[in-house]
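Written below as C-alpha cells is the structure these notes are about.
With one protein chain removed, the remaining protein chains of the complex are shown where they sit.
Now for chain A:
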Amino acid sequence: MTSQVPDLWPPSAQEVVFLLLGVVALGSALLVVTTRQLVHAALWLVVCFGALAGGYLVLTAEFVAWVQVLIYVGAIVVLLLFGIMLTRAPIGRSAGLDSGNRVTAATVAVGTAAVLVTVVVQGFATAYTPLEPGGGAAATLGASIFRSWVLPFEALSVLLLAALIGAIVLSRTDIRPANPAADAGGPAAPTTPPHPPDPAPPPADGSGATAGETGSGRVSRDGG
C-alpha cells in the first residue's frame, strides 16, 4: 500500500478536511487541560471526540467512527458529567485545579513530544496511503471480529460483566465489612449494643455483620 508521496500542493480535499479536524481536536484537547471550569472540560471533550470521529471517517473507518460517537460522546462523557455532579465539584470558575508540578509536567511533555514526533516523522516520512471508500464498514469489520477475533471479543464481554458487578458492589452503601459502627450516625450508635439480640438470633458466620447492621438500623428508626 505504501507508495511514493505525491505532490503535497495543492492538497486534496481529504487533507484539507483532516487538517481542519486536527486543528479542532488539538484546540479542544488543550482547552480540556487548561480550562478553569470542570463542566466545560467535559463539554470540550465532546468536541475533541467528535473531531476524532470525523478523522476516523476520513480514514474510511466508519464503524469505529460511529462506535466512537456512541460510546465516548454518548456514554463516557455523560458518565463523567454524572461523576462531576455526584462529587459536588465546583460548577463555576474555580481556582486551585492545578497541582504544583507544572515544571515537571512541561519537561515530560516536551520530551515525549520531541521523541514521538521525531520517531514518527523519520519512520513514516514516505508512507502514503491512498484512501478508497468502504474499507471499514460494519459488515467487513464484523466479519473480521467474528472470524479471527472471537476469543478476545468473548473475553471482553466477560470483562464488561465483571466491571458491571464491580461497579454495583463498589457503589452500594449497604454492603459493609465487619464494623458497622465506624461510620454509623451519631445518636444511633450507643443504642446498638443492647439491641442486636432482640430482633433475631444472629447467625454465626460472616453474614451476621450485614444482618446486624440492618437490624440495628430498624431498631433505631423505630425508637426515633
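Methods note: contacts are C-beta pairs under 8 Å (C-beta built on N, C-alpha and C of every residue); 3 or more make two chains touch, one makes a residue touch a chain; residues count from 1.
Basically, contacts and distances are computed from a predicted model.
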item: Name under which UniProt lists the unshown chain, selected from "Urea transport system permease protein", "Phosphoribosylformylglycinamidine synthase subunit PurQ", "NADH-quinone oxidoreductase subunit K" or "Monosaccharide ABC transporter membrane protein, CUT2 family"; value: "NADH-quinone oxidoreductase subunit K"
item: Interface with the undisplayed chain - residues on chain A; value: 1-2, 14-15, 18-19, 22, 25-26, 29-30, 32-33, 38, 41-42, 45, 48-49, 52, 55-56, 59-61, 63-64, 67-68, 71-72, 75-76, 79-80, 82-84, 86-89, 96-99, 101-102, 104-106, 108-109, 112-113, 116-117, 120-121, 124-125, 127-129, 131, 135-136, 140-141, 144-145, 149, 152-153, 156, 159-160, 162-164, 166-167, 170-171, 173, 183
